[in-house]
Every structure is written in structure tokens, then in C-alpha cells.
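Every protein chain except one is present and positioned as in the full complex.
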Amino acid sequence: MKPLLHVENLSIRLPKGADREFAIRNVNYELMPGELLCVVGESGSGKSMTANAVMGLLPKVIEVDSGAVTFDGFDLTSLEERRARALRGNRISMIFQEPMTALNPLMRVEDQISEVFLIHTAMSATERHDRTLALLEDVGLPDPKKMLRAYPHQLSGGQRQRVMIAMALALEPAVLIADEPTTALDVTTQAQILKLIKELQHKHNTAVMFITHDFGVVAEIADRVVVMEKGEMVELGKRDEVLNHPQHPYTKKLIAAVPPLVSPQREVSVHQEAPILQVKNLCKTYTTGGSWFTKARIVKAADDVNFELHRGETLGLVGESGSGKSTVSRCVVRLLEADSGQILLAGNEIQSLNSKQLMPFRKRIQMVFQDPYASLNPRKTIGQIIADGPIAQGMPATDALAKAAELLELVELPKTALDRYPHEFSGGQRQRIGIARALAHDPEVLVADEAISALDVSVQAQILELIDVLKKRLNLAVLFVVHDLRVAAQVCDRVIVMEKGKIVEMGETSQVFEAPIHEYTKSLIASIPGAHWRSGVEDNQSIEIMEAQV
Amino acid sequence: MSVQTLLYIGGRLVKGAAVLLVIAIFNFFLIRMAPGDPAQVLAGEAGATDAIFLQQLREQFGLDQPLYYQLWIYVSNLMQFDMGITYRQQMPVFDLIMDRMPATLLLTGAAFLLSLLLGILAGVVAAAKHRKWADSAITVAALIFYATPLFWLAMMAALFFSVYLEWLPSFGMQTVGQDLTGWQKVTDIALHLILPASTLGLFFTAVYARMMRTSMIETSRLDFVKTAKAKGMKPSRVTTHHILRNALLPVVTLAGLQAGQLIGGAVLTETVFAWPGIGRLMFEALFQRDYNLLLGVFFVSSAMVVIFNLITDVIYCVVDPRIELSK
Partner (left out) sequence: MNVIKSLTQNKVAMVGFGILFMFVVIALFGPYLYDGSPWRMVQRPFLPPFQNSNYILGTDTLGRDVLAGLIYGARISLLVGLVSTTIALLIGIPLGAYAGYYGGWVDEVLMRFTEIFQTVPSFALAVVLVAIFEPSVYSITGAIAIVSWPPVARLVRGEFLSLRSQEYVLAAKLNGQTNRNIIMREILPNSLSPIIVLASLMVASAILLESSLSFLGLGDPEIMSWGYMIGAAKTVIRQAWWLSFIPGIAIAITVLSLNLLGEGLNEALNPKLSGKRES
């Protein structure tokens, strides 16, 4: 069989002053008809570069240096712009990561889709209308007739991504490029979209180049895999071979960092002492959009939430966006005011305290935040950032700085970091600084609010390990807010599953994952991409890799 | 029109009325704070020597009554557009202002449309030729006009086009002494309008051109533009169908907010070109120290801005489907 798309020795040069000379260098791979090829890599690996070059979406300062991408006998990198445009959206099309911003906010869905017909075909207005309607039905949107008239802001993220897919497949292209199309979506929506792409691919025999960072997704849908590292292609092969017998050390490292979807055997600890944190009947509602004349929309973000947390325990708070897990975590640390309910910290009611009375309790319950780029004040030195808390609690400045130095050591950063500013550190290092800041108070409870979800998978693993080590050493109680179920399965002793502000299931991690009771939990677990891969003990290979890594 | 839209417009009307009420109260206290007897302040320089007129004012504004009562009288009068009588013209202030209103509406309206069209065009061209000479030329021109005092530009334009080249009239709104009718009258007014409208408009052209350029460049970096390019359409279609409309929104909003500035500019332009509008009236009131007239013009021009803002709000919620009428 002849390849549809042939990437030959492709090198793309970065502008001067970038952190490396080439975005990608000497990349070679082929996309065969009807196959689904996953291009995998961490951020900065250059995994999207080839796709952008094919679609003419490279920024002006970035140029193809050498090599070719051949399609239908033409080299797309040197093809005359007018002829390349005739192919785009027609024979080769693309969908993007952010469904929220990828559609024109001022155009109706119908106009955005039928624009493709308008550009590439001579269809009449009625034909365009009928085809567009048929497409919306194809991608499984509810009430397609009404959808036609809708504006993007009236649709959910998953619906918008379906519109994008409809648009991309409008002219039955030979090649579909999907650039992280499910990364911004919730896990259940992701599962639906992946299924849809797979279905449509089979139906129309489309070749798909699927760019992703998630090995779970690879395991779920790929036929073949390309692994990219810092602009170099390090591995290419069939899915099962790459996943189960990776050759290159980088691939091995990446795969080892993916948490297996089985919770390790844990000692079921019977807690003798009283729980350090108790949450009773917590309720919080948000009201939005209300005014004199219109009815307000009321969202219950926390609806009668009850749980307990013991020292030395990691409790996972799991759910999709809008489940209320973040609201609960922020109410617990009193960044948000709950409407009703009780929060007991070591038996002390802190929910009803005013800010002055709360002061002494603040240091006993601390938080690690999600975004390592936004959680450190860019105008303060690392020393100030860590020492600020103890100083505010009354510790003399010199003592606080000495303590900051100790903490840096604890989170495995050099002491020289004290006088430097956040922008000099990588995401993973910043997250360590964030942990050090939280620990500066010697807290008893640590709330980690999606503390690893903004990090690359290999860095994630390191931070998770650090948190685990610290938990044991300092006998912390950790409330771990997380949307990634693989992570939850690995690090949590117990998990709470939330849906629309309510706790739907709570229990030992292994029990929840192996024998979920609630329907929602079942659907969540079923939606995890690549659930069959690295989920059972029979998968010796992964254990070998883990050992090789350690 | 839906009930929601009507309710929305109603809400904006209430808000606008509230703003005007505050301005009325503010006016009242300004009169108290001015040096001298309030009656004399109200009478202005010409009327302050006429004892009968002063007495009349005292009665009309209840100046021998307690302060809160005076406030009540003043504000309720103002809300009924009763602003007293100017001594010099012997005419109700409100009628005088309304007499001059059409001229100002014509001038500011023409200047607004001119500057919006020209500014948007210049901004689009500059953004399309980003970092090329056309962009530089437009940017430099915009910077210069943005920095030039409006009244000075008006004077120089009058000097050049009217005195030196003798192309265009630079005084008043119509040729004095000729009773023109029909089309001749229209052409005559149009000729008189060119210089004032374009000098007033040039400053705002510069403002809008700069805003539009930035807005176009920022919008062209958004994700949906990538989607549009990936559909395989021509760059020109990407610009006209996707970037332009989205880039216009912030410019239209800001243009609406700038309506007040336009009135301020009209005071200067009308003064230079002797255009018989409320801006010129304001200058006359200043010159004659007729504070009641001055505050009257101030109040009415604020009302104009409120109405203008209301119109832009309504237009905006038609243009942008995302605006929920509730807010």
C-alpha cells in the first residue's frame, strides 16, 4: 500500500534566540490510508509542528528548513499557496485542542460548517444546507435542526468539538489531523469523542494523524505510534509494540510515568485517633446572571457533603469539571465561604470563625495549587515566597528565612534558589516551591488542588512521589483533588467521587475502582482511555519497565 | 422585539435617568459653591445688575427657602427641562439650547461617522500590512493627529483651505445674506460642514485607527482564525469574514464610550469655525459669564451622551450574540 502522507527528513527551524535551533529535525514517518497514527510527546517536543506545516499554520518566523511532506505526489512544504489551499479543509483537514475558542463566536454553526462547501465546491445554498444538516446528524449532535441556528457559546465543549469534527469531515478528506482534540474535555466526553473519531474513521476510511500527550489515549485508539522528544523522532512502531516493548529510553521513561490503573495493595489502616478534618453537611450554591428582570441560575456546587480525613491518609476527591470538587476543597481551607455546614479541624469548628479568629488555624491547613505559573508571585524571590507565611504568623524574619532554606532542601531544590525569582524555574520546580510554601507552616492537613494536572507526565510522577514521601515523613493528612483517575488510583488510600455537588460514592480506592457501585462511578471508570492497558497484574512488561526505571 | 430586549432597554433608560439625576444635583451644588450670591451666579454677568430679574430668579428657584427645598425645585425643574431664562437673550435656556442642537448633531454625527469609517479602514489596512511601510505611515499619521491640539488643527485647516487656497468656507453654517433653498441650501451647508467635521473627525480617526489596528492584530492570533485558515480559505476571506467582525466589537464599544469626548471636541471646533451649535453656545456663555446657560448646556450635552450610549448598547446586543440582555 502506498502511504497517503509521507514525511521525509523534515526539519523546521526556530527563530534565533529560541531555546533550540530546530523545532523538529530529520523527522521521517508515513501515514497509511485508513490508519490512525498517534504522534506522542510532552510539551515542547515539537509534536504539532509537522501538522502545522502541512496546514500552513506555522507562525511567520518559523520556517521549514529542509525535507518534504508529500501528499498525492506534491510536496506540501513547497507547494504553491493557492494549490495548497485547495487541499486544506478539502483533502486534508484539522481539528484543534480548545473547542471553546476554535469556533468563530459571531457565526452560527451552520454558516461555519457550510463555509467549507462554499470554498471548495459549487454546491447551491440548499445543497449546502442539506449536507450540513446531515453532517450534524452524523456526528451525533442532538436536535441538529436547532443546532444549525446555534452560536458556539450556546454549546458545551463536547458539542463544539463535534461541530469541529463535522466541519473537518465535511468533504470526506483523505487525511484528518487531530491536535490534542480531547485534552480540554472531561473524561466521559473524551471517551465519546474518541469513539466518534474512531467510528467516522472506519466509516469513511480516513487516515488520522492524532497528536496527543496521553498514553492512555494512544492505547485506546492508535494503530501506530510516533514518539517525539525535543524535536527528534525517537521511536516509531505498532501500538502494542511501543506500549509493551518500548525500545528508546525516553519512551520507556514516559510509559513508566503513566500510573497503572490498578491501585497498589495498601494496608488498611484502622484509625485509632479522632479524624483531623471533619466536614459535615457542607453546602454551597452559586447564583449567576440574575438581575432585576431575569431569573438567576442557581448551581449547587456542594450539596450536603460529608467526609472525614485522618492523619497519614490520602483522600482523593474525584470528579469532572463542575462536580464541585474544587469548591469543596476551597471551602475546607476557607478560601470560599460555605453557605451552611460545619468544618472541624482537630475538633475545632472553623467554618463560623471570622478572619481574626481563623488566624491560628490557617497554618494548620494549607494548600498546594494547580497552576505552577500562577501560584508564585512573579515579583518576589523564592525566599520571600516561602518565608512570608511564617512571618505573617509572627515568626522573626531571620528564622523564617532559615526555615525556608531547610524546606528547599526537603523538596529537593538547591539553597541558591532562595534569592532567585519564579520565572527562572521550570513548572515542576515551581510546584516544589509551592509545596515548600505550604509546608512552611508545619500544617497537619495539606489540600492539593489538581496540583499535578498542569505538568508533563514525567514531572507528574516526581511530584506525586515527593508528596507521598512528605506525607509519610510528616504524618500529613492529604486531601487530593484530582480529575485524573489513574493518578487517583495510584496515590489515594480512599476516594470520594463527586457529581454535580453531591458525593455519589466513597470508599477504599481499590474497592471503588474494582467494584464501583454507583452508575456514575462506573461510567467514569469505563471512560478512562486505554483502561485495558496496564490495568492488570498480568501485564508483567510494565512492572519490568518500572523496575528498569528505578 | 422580544420582551427581554424591551426590559433591557427599560433598564438602561432607568440607569441613564439616574445618571442625569446625579448630574442635576451636582449642578445645583456647583452653583452654591461658586463665589458670590447664587442669584447673581444664576443671573450671569448681564443680568446681575437688574434687581427685578434677580428677584424673579430668587422666586423661581426658591432661593429664600431652605436648601433641601431649593434642591428639590432645581432638580425637578431640570428634569422637566426648565432651566430658567437667560437675561441677555431673554429666552428660556432650554429653548436656546434646542435651537442650537441640530447644528451640533449634524457636526458631531458627521465627524463620528467619518472618523469611524476612516479609522476602521486605516486600522484594517495597517494591520494587514503589519510591519510594512503602509503600516508605519498610518501609525505615524495616527500618532501625529493624536498629539495635535484639536483647536489648533482647526485653525490651521481654516488658514490653509479657506484663507490661503480659498476652497472652503470656514465661518458659520451657511453663507450670510443669501436665502438659499432646496438643494442649494443643502450644498451650502455641506460645504460649510467639511472643515469643522473633518478636523473634529481627524483626532478621533487617529484614535479609532490605533484601536482597530491593535484589535485586528490581536484577533488574528485567536484560535478560530486558525480554524478558518485550516478550512483552506483565502487570506482575504479570513480577514473579512472572521477577523474583521470580531475585531470591530471592542472598537465599537470604545467608540460608544468616546461620545462624551466628541461633545468636548465640538466646543473647540464650533468656537474656531463659529459653527452655531451648543458648543459655540457654551463658549458664548463662558464669555458672558452666564453660568445658568453654561450649566444648562452641560446638562443637555450629558443627556446627549446618555442617549448615545443607550443607542450603542442596543446596537451592540444586536451585533454580538453572546451579550445576554440581563446584564
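Per-chain numbering from 1; labels A and B assigned in written order.
Just so it is clear, a contact is a pair of C-beta atoms (placed from the backbone, for glycine too) under 8 Å apart; a residue touches a chain by one contact, two chains touch by 3 or more.
Being a predicted model, the structure only gives us computed values, none of them experimental.
In the complete complex, the hidden chain is touched by one of B:M91, B:L105, B:L121 or B:M155, namely B:M155. Considering B:V3, B:M33 or B:L165, the position touching the chain not shown turns out to be B:M33 (whole complex). Contact with the undisplayed chain is limited, among B:V22, B:M79 or B:V318, to B:V22. The residue touching the chain not shown here, chosen from A:A274, A:I298 or A:L335, is A:L335. Which of A:V64, A:I165, A:M367 or A:M506 touches the hidden chain is settled by the complete complex: it is A:M367. Counting over the whole complex, chain A has residues 42-45, 47-48, 213, 333, 335, 358-359, 362-363, 366-367, 369-371, 373-379, 385, 388-389, 392-393, 422-423, 434, 437-438, 441 touching the chain that is not drawn. Residues touching the missing chain, restricted to chain B, are 19, 22-23, 30-31, 33-35, 41, 143-144, 146-152, 155-156, 158-159, 163, 257, 260-261, 263-265, 267-268, 271-272, 282-283, 286-287, 289, 291, 294-295, 297-298, 301-302, 305-306, 309 (touch as defined at the top).
Simple rule for what comes next: only the chains that are shown with their structure count from here on.
If you average the CA atoms of chain A and of chain B, the two centres end up 50 Å from each other.
Chain B makes touch with chain A in their complex at residues 4, 7-8, 11, 222-224, 226-234, 237, 241-242, 245-246, 319-322, 324-327.
Here chain A touches chain B in the complex through residues 55-57, 85-90, 93-94, 96, 98, 101-107, 115-116, 119-120, 151, 153, 164, 167, 289-294, going by the rule given at the top.
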